[in-house]
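For this view, one protein chain was removed and the others were kept in their places.
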Amino acid sequence: MLNFVQSAAEAVAGISDGATVLIGGFGNAGQPMELITALLDGGATGLTVVNNNAGQGDAGLALLIKERRVDKVICSFPRQSDSWHFDAAYRAGEIELELVPQGNLAERIRAAGAGIGGFFTPTGYGTMLAEDRETRMIDGRGHVYETPIYGDVALIKALTADKAGNLVYRKTARNFGPIMAAAAINTIVQVGSVVPTGDLDPENVVTPGIYVNTVVRLDAPARTERERSRQ
Amino acid sequence: MLNFVQSAAEAVAGISDGATVLIGGFGNAGQPMELITALLDGGATGLTVVNNNAGQGDAGLALLIKERRVDKVICSFPRQSDSWHFDAAYRAGEIELELVPQGNLAERIRAAGAGIGGFFTPTGYGTMLAEDRETRMIDGRGHVYETPIYGDVALIKALTADKAGNLVYRKTARNFGPIMAAAAINTIVQVGSVVPTGDLDPENVVTPGIYVNTVVRLDAPARTERERSRQ
Amino acid sequence: MSKGLSSKRPGSQRLGKEQLAQLVAGDIAQGSFVNLGIGQPTLVSNYLTAEQHVTLHTENGMLGMGPVAVGDQIDEDLINAGKIPVTELPGASYFHHADSFAMMRGGHLDVCVLGAFQVSATGDLANWNTGAPDAIPAVGGAMDLATGAKDVYVMMSLFTKEGAAKLVQTCSYPLTGVGCVTRIYTNEAVFLIGPDGVRVRETFGTTFAELQERIGVELLDD
Partner (left out) sequence: MSKGLSSKRPGSQRLGKEQLAQLVAGDIAQGSFVNLGIGQPTLVSNYLTAEQHVTLHTENGMLGMGPVAVGDQIDEDLINAGKIPVTELPGASYFHHADSFAMMRGGHLDVCVLGAFQVSATGDLANWNTGAPDAIPAVGGAMDLATGAKDVYVMMSLFTKEGAAKLVQTCSYPLTGVGCVTRIYTNEAVFLIGPDGVRVRETFGTTFAELQERIGVELLDD
């Protein structure tokens, strides 16, 4: 059931300890920073987080990891110049890493939303990321067996929602949002604006409302300022 | 390489005998009738056709089947009140039928375009359509192994193309177009209008030009009249 | 859940198709996303109220489908899965066939209502093929609907014209899906299929005892 709430804190209130949380965004584009911050403030722990990265700088996911609220990260690119909180947790053996090629990450999330039980892909075949994995030769080409990544919760960011929960995104901020919305039981979205049902052109809806559970409108944040001031 | 041609005949000129032809449309919506008619006129034979149906009435795919130019149909719903040409060919043993649940048909076409070598789906498990198929229990649920459906050619219909080959569709006429465009080596599109590059909003492009090879603009046909007069 | 029709009325009449459609419509929870199969299930849409906020899905690529189009509303590019011209409601969205079936197959539809030739005591559904040797088979989206929706409701007459029960121990017709049906709405009774067996929720113009006598499946009284 779709509901509209007034704050990020309210939006994430139902997230339990031990939940698998899909977090959208690639770089800052599409990153639901306010929802992540609310998750941090809310106290849920023992989380599995699925994101392209493993946190940057001293904000959002990086702080969740710093505070040891994340037991496991499933991502494609944890190592960055400013991924120091992940790096420290990883080297201390206090976080589990499942490293997944980015296309497999996307396709596995898509599979979860689409009811696909598993699939074969050439990506990763013959590499150490496919060690101990089921493989199959298909038309003479090596393939690796990959399984869906389901979320208990998805935290994503979109540009606009209508009152039916339909979403549109902006430029490359679309990235993981649509597939994560479909892969999670409970999809929570922060948007810049909410418009009446009927204001979005049905041809241009990217995420239909069926995939959305909770919407919170947040004023466009002055993000860089905000992140800095948090420290 | 993208090219714009002046007639449906020119558009389909390169289709060879024995080709696998993906044909878009669900009912009349999105059906590239002029391209199918041109394929009929062009003479290619021994075709494998992938479509949701197996031809209706006395036009398009039904005529291709009537003239025994189709060796095999891969579809979900061949039997209709007006599928008499398919029915006759089938009962005469002169056409092969691969019957596929509609969702498997769509997902297999999508897999071909997306580089997926095969996938497991619950649809069809335990039914006669999965007899002699590989199955697997995944999380306690029976799944059937399905393989991609590649096309040598796709014939589809869109509303508008820009000069970069980007496409937008109209309402439920979108149906199989986007996935067939991605699954075929040679994608041929009939459109109602062609606009300058830059006129389509990049947020609303449904089929990016990378999937399109040939575009032909055809005046919106008075289809019903046309079909009747053909007989 | 059912509105306007009290349960266990052995003296009352068997339901007509419209009454049955009304009963199903009343049972659909507020805010549900629903796919109505071709034929009798389509009637359900006539009894959904605005207050229910039910969103209809059509597998040829649309959410937010409105009533059948009439007159000037008819648009060749806007049809339902039965290829009937329909209309669009505010909040609608369009998507391609793979996305549409992903929605269904990924378990996002709350309810799908289908017709049936037979349903088994464990919820197996047979609704696509009579198995006649000369028939040309056609399956469409039936198997995807049967396996994909969270709840599959079947609407059917309880008996064939020859008097054979269509609720059976094991389907003799070719299956559409295994263990997928959760409810059966018939002209004589509503059945709930669960892990413990087939439960009779309510009867129309008959009694539990009469039903049990005529149906070769062990029934549980509600």
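Every chain is named by a letter (A, B and C) in the order it is written, and numbering of its residues begins at 1.
What we mean here is this: contacts are C-beta pairs under 8 Å (C-beta built on N, C-alpha and C of every residue); 3 or more make two chains touch, one makes a residue touch a chain.
Values in this document were obtained by computation on a predicted structure and should not be read as measured data.
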Full-assembly contacts of the left-out chain, visible side only, are chains A, B
Per the whole complex, from A:T45, A:S76 or A:T160 the residue touching the absent chain is A:S76
Out of A:G55, A:G124 or A:G151, the sole contact with the unshown chain comes from A:G124
Across A:Y90, A:Y145 or A:Y211, the one contacting the chain not displayed is A:Y90
Note that chain B touches the absent chain at residues 1-2, 110, 112-116, 162-164, 166, 182, 197-198, 202-203, 205, 208-211
Note that chain A touches the absent chain at residues 26-30, 76-80, 83, 86-87, 90-91, 97, 99-104, 106-107, 109-110, 121-129, 142, 169-179, 206, 223
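Heads up, the rule we're going with is that only the chains that are shown with their structure count from here on.
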Taking each chain's centre as the mean of its CA atoms, the one lying farthest from the centre of chain C is chain A
Chain-centre distance (mean CA atoms) for chain B and chain C, in whole Å, is 30
Between the Cα centroids of chain A and chain C the separation in whole angstrom comes to 35
Within chain B, the set of residues that touch 2 or more other chains is 107, 121-122, 169-171
Note: chain C residues in touch with at least two other chains are 62, 88, 94-95, 102, 104-105, 148
